[in-house]
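Yeah, one chain of the complex is gone here, protein chain that is, but the others are all in their spots.
What follows is chain A.
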Amino acid sequence: MASKEEKLLQFSPFSSALDTGFWHQLTQLKLDVFQLDDAPQPLTGYFFNGDASGIPSHLNLDYNAFQPNFKVPIRHFPSRGFIKNTNTLNDFKTIDKRNLLDTTGKEIWQSIVSGEALENPTLLSRFLLLTFADLKKYNFFYWFAFPALCAPEKITVKERKKINQVLTDEQVEQLLIAYDKEFLPKHVAFFLGKKTKTSFLLAPLKYFDDFYSGDDEFFLCVCDPCNLDDYPGWPLRVFLTLAAYHWSEKLGGVAKVLCLRDRFKEGVRSVDHSLVFTVDLPSISHLTESPRCIGWEKNERGKLGPRIVNLGPSMDPSRLAESAVDLNLKLMRWRLLPSLDLDLISETRCLLLGAGTLGCNVARSLMAWGVRTITFVDNGSVSYSNPVRQTLFTFEDSMNGGRPKAECAAESLRKIFPGVRTEGHVFSIPMPGHSVTDGTKDHVKRDVERLEHLIEDHDAVFLLMDTRESRWLPTLIATAKTKIVINAALGFDTFLVVRHGVRLPQRAVAMETSEKASLTQSISGHQLGCYFCNDVVAPGDSTRDRTLDQQCTVARPGLSMMTSALAVELLISLLTHPQRGQAPADIRSKDEELNVDTECPLGLVPHQIRGFLSRFNLLMPTGQAFDQCTACSNIVVEEYRKKGFEFLLNAFNEPSYLEDLTGLSEMHLSTMDEEVWGFSDDEEM
């Protein structure tokens, strides 16, 4: 493979190889130490002459690059440099790059001329790094230079051979023994070698005068990071400048260069791919000025220009939190539930009507499931008694009259997890039986419209208020808009979680009343009842006749957490069911339904969950939609669709309007009153 024709010696430049740890350290130092000081800071990088075949030569900067006493990894060789981190992008663009590189070039030249580099050959391998760190967006602009001096201007190759065409196996072994003893442990990449009659010897650069004898075959040795068969790597370039300056005359203008490549494969060492070049090395000892310096790295598109890297995904704490939350959920899917559709869950927009004990805990559980859009509606403010039960508030929120719950809850969610999209709306939900005067009419109308828009813009509505009648309007609107509704209500030691039936969109108006469920196994989702279906009175003002202690929600404290958790889990099961809102609810006896193979990967999707804490007991009743329901029956939905706010106004103002409309009044007349009223205000069926 020896080539006789003379051609220019070409070098394979370094490519830079960074790691995230380096950028982390730069960020931290910039914020804590450098701040606005943009003076160059020292850095240590390293290169390697043992890479596997095909790997381009690279200069590495890692997590430890800024450490003043950083010892480079075993079998690697140091490269000293500095980083110039500009304060602005404009500085980065306009800084005189030629001048910056020339400064390093002059330093190298000085170290060669003064002989300092003979003492400390590490000075030959230098780099510089120009950066601008946009720490708001985690964008890092950077540009490496690996300075090389253009002297001698031209170096021609007389001959190129493989190491074993020049040295015997024995000589190679002698070389390696000396190398392993003297140079490798000290991470010295440049040294001298000579082949005598009996052996192969190595020496440090500073002993050239004693070591060199005209009789022996003499070698300039470099640990070569390049893997190419025909070319040496970048470190040789400055080494040849040094050799041309100090030794060219003695060497007679010709030098042999041993590019040592030292690779282990499966624990077996090989230096067979090392190269020996014979080159013309004209003297440059007459030079008084520093030669020109080149070496800016090309970017990934082969252009002479900077590179940019965005490290937001691995450095921005908010994005880290987001991906960690997602990963946690993905683990659940990978390990236990391969069919779980996490995207569907995270994209479900949830509207929480009520930001009290239920609202706070529902929001927390939704976040834990990766739900990213959570909107609160509440007209109350945080009071002193709230923070101990309402888990998104603190004492401070209750001071000075208390902050609005809806806004405070949203802010709290963002503090817990910045990835959540959340807002709080402060207004009250108009209720039947709470009459609307001419003075308040416009205001109520606005609130109704607000609620209509919010329900329209969300996929699931949670009813988490503390009165029964405030649930009526959202039940009606959500039924008309075929949205999922999860309703949760608390007694003292009892609770109810119910998913409202979701009408089939095309039949939302004309639900066929003749279509009765086959009452053997299940009721399909569009035939399920709502919160009001089991009541035979219309909602009215339930707070009017209450004493103070009855107006406060007095419940066993743990009840809200259980209820909120069940409400969210019911939504997730429903979303995971292939029929979603129309998922049927089982009506078989309890033992049977526990054994049935469910369509939903999470298991059963009950219609209602009723809990009795005094007995630590849960029931899962299923109820069909009632065709005279005051909130979800066709006649009510139809009237609302036709007459809109005028219809609502009647419902708000006239206590018997809804009962008359649905025919409940008639039914009341034909029934023994005391039987009906007997369980009218009780939320248990």
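What we mean here is this: a residue touches a chain if its C-beta (ideal position, glycine included) is under 8 Å from a C-beta of that chain, and two chains touch if they have at least 3 such contacts; residues count from 1.
Criterion: contacts and distances are computed from a predicted model.
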{"item": "\"Ubiquitin-like-conjugating enzyme ATG10\", \"U three protein 7\", \"Prefoldin subunit 6\" or \"DNA replication complex GINS protein PSF2\" - which is the UniProt name of the missing chain", "value": "\"Ubiquitin-like-conjugating enzyme ATG10\""}
{"item": "Residue in contact with the excluded chain [from A:199, A:285, A:314 or A:385]", "value": "A:314"}
{"item": "Candidates A:77, A:127, A:231 or A:277 - the one touching the absent chain", "value": "A:231"}
{"item": "Option from A:93, A:181 or A:421 whose C-beta touches the chain left out", "value": "A:93"}
{"item": "Residues of chain A (touch criterion as defined above) contacting the omitted chain", "value": "8-13, 15-24, 48, 50-52, 54-56, 58, 60, 62-63, 73-75, 89, 93, 97-98, 139-142, 148, 228, 230-231, 237, 264-269, 292, 294-296, 298-300, 302-314, 320, 323-324, 327, 331, 334-335"}
